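My questions all concern the structure below.
Missing here: one protein chain of the complex. Every other protein chain is in place.
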Amino acid sequence: MIIAERKPFAEIEAAVAPYEKILILGCGTCVAVCLVGGEKEVGLLASQLKLAAGLKGRRLEVGEITVERQCDLEFIQPLCDFIADYDCIISMACGAGVQDLGRLCYMKPIFPAVNTSFIGVNLEAGNYAERCLACNHCYLGVTGGICPVTMCPKGLLNGPCGGMLNGRCEVNPENTCAWSDIFHRLESQGRLEQLQEILPLHPHHKRTTPGKVVHPAYKRRYGAHE
Amino acid sequence: MAWVPKILAFVCTYCTYTAADMAGSARMQYPATVRIVKYLCTGSIDILHILKAFEAGADGVLVSGCEAGSCHFLEGNLRARERVEYAQHLLEEIGLGRGRLEMYEVAASDAPKWVAAVKEMSARIKELGPNPLKGGRALAADFPEQPGAGMEA
Partner (left out) sequence: MSKLKEALESGAFAVVAELKPPKGVRVEGMLAPVAALKDRVTAFGVPDNEQARMRLSALAGSRLAQEAGGEPLLHLTCRDRNRLALESELLGAAALGIENVLLVSGDYVTLGDHPDAKPVYDADSVQLLKIARDLAEGRDSAGLALDGAPNFFLGAMVIPEAEPLAPQLLKFGKKVRAGAHFFVTPAVFDLEKLRAFRQHLSATPIKLLATVKVLSPEEAAQADTEQRRQVYRVPPEFLQKLEGLEGEEFYRRAAELAGRLLKGIKAENLADGAYLKAGGRVDLITLVLKAAGL
């Protein structure tokens, strides 16, 4: 899922400084799971904004709504009725949600409350780790299930590099070397010959942004060219 | 008439409330600054409750639960500790500072420790001054303003 971190309060406060009627929009999916943008966090931010404004002698009107997720039009469409009452929106969704919202309410200034960090896993409550860079050319089948693009900071496809020390990574010694891990994983599965193959140059064109995917079953509906 | 701090005390039933009760029975004297809010366990305190307390004009918030390792619900007090620390960070972010929120650990039989906690918090809040946000929603019209009585120097 997508992991995000809440922006420093000062940055959010500065962004909405010109406004008095602020709607905070939460998202109940990824950002709620990683505890930065769900209903609870909307409440906390609303309280912080009111307290901070009070300290400066201002009174704010802060609305709080949380939807299932902001990256699906069906969930944000009903919001159109509420938005008119506010001067601006703070969206606690990831970058995708903020932009989908913007497509819908393009006349209202929308400010992000989080920095979208990565695609990752929930190791345990409050502890999240990156796992995938969405390179659109998955190598997991030939590297024993460990991603060389993401877990190796250099993204080497034929590693390890000379910076491995005691099986640790030179970039962050708290991490093990991804290629050392890949080696051991394939070794334990009896598949070391896999590593004899020289992996060719990565096809970066597959990730020219902005990416777009039309499901094969829907190509006719959306007139997508073959 | 000197200003008397208004401190909300979020306490747990099994330890701190029991100690506070005992302090009352023993007629131990301490500042009449705290208004007790009784939780079953400090682990059920939501961070939002703490922020709302300040929105409502509380000068300070005192959280008190069982000693580490003795929580009646096993880990409630540990979670409360983490939440209090995060709440302190949120308060610092908005400019209200960490000092108005504090967590204490008071065992059920330790009435003196309860008294000490209240005295310490009251002294600290007296020094920090009233909540700059006074004038927000009133806490309650019947909050005791008792000049002198029970106030330790």
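Just so it is clear, A and B label the chains in written order, and each chain counts residues from 1 on its own.
In this section, a residue touches a chain if its C-beta (ideal position, glycine included) is under 8 Å from a C-beta of that chain, and two chains touch if they have at least 3 such contacts.
Just so it is clear, the model here is predicted, and its values are computed rather than measured.
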Among displayed chains, the one left out touches A
Sole touch to the unshown chain from A:1, A:60, A:104 or A:164: residue A:164
Logged for subunit A, residues touching the omitted partner chain are 153-167, 170-171, 173, 179-180, 183-184, 187, 192, 195-196, 198-202, 204
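Assume only the chains that are shown with their structure count from here on.
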Per the C-alpha means, the centres of subunit A and subunit B lie apart by a whole-Å value of 38
The subunit A residues in contact with subunit B across the complex are 8-10, 13, 40, 43-44, 47-48, 50-52, 54-55
Listed in rising order, subunit B residues that touch subunit A in their complex are 46-48, 51-52, 54-55, 90-91, 93-96, 132-133, 136
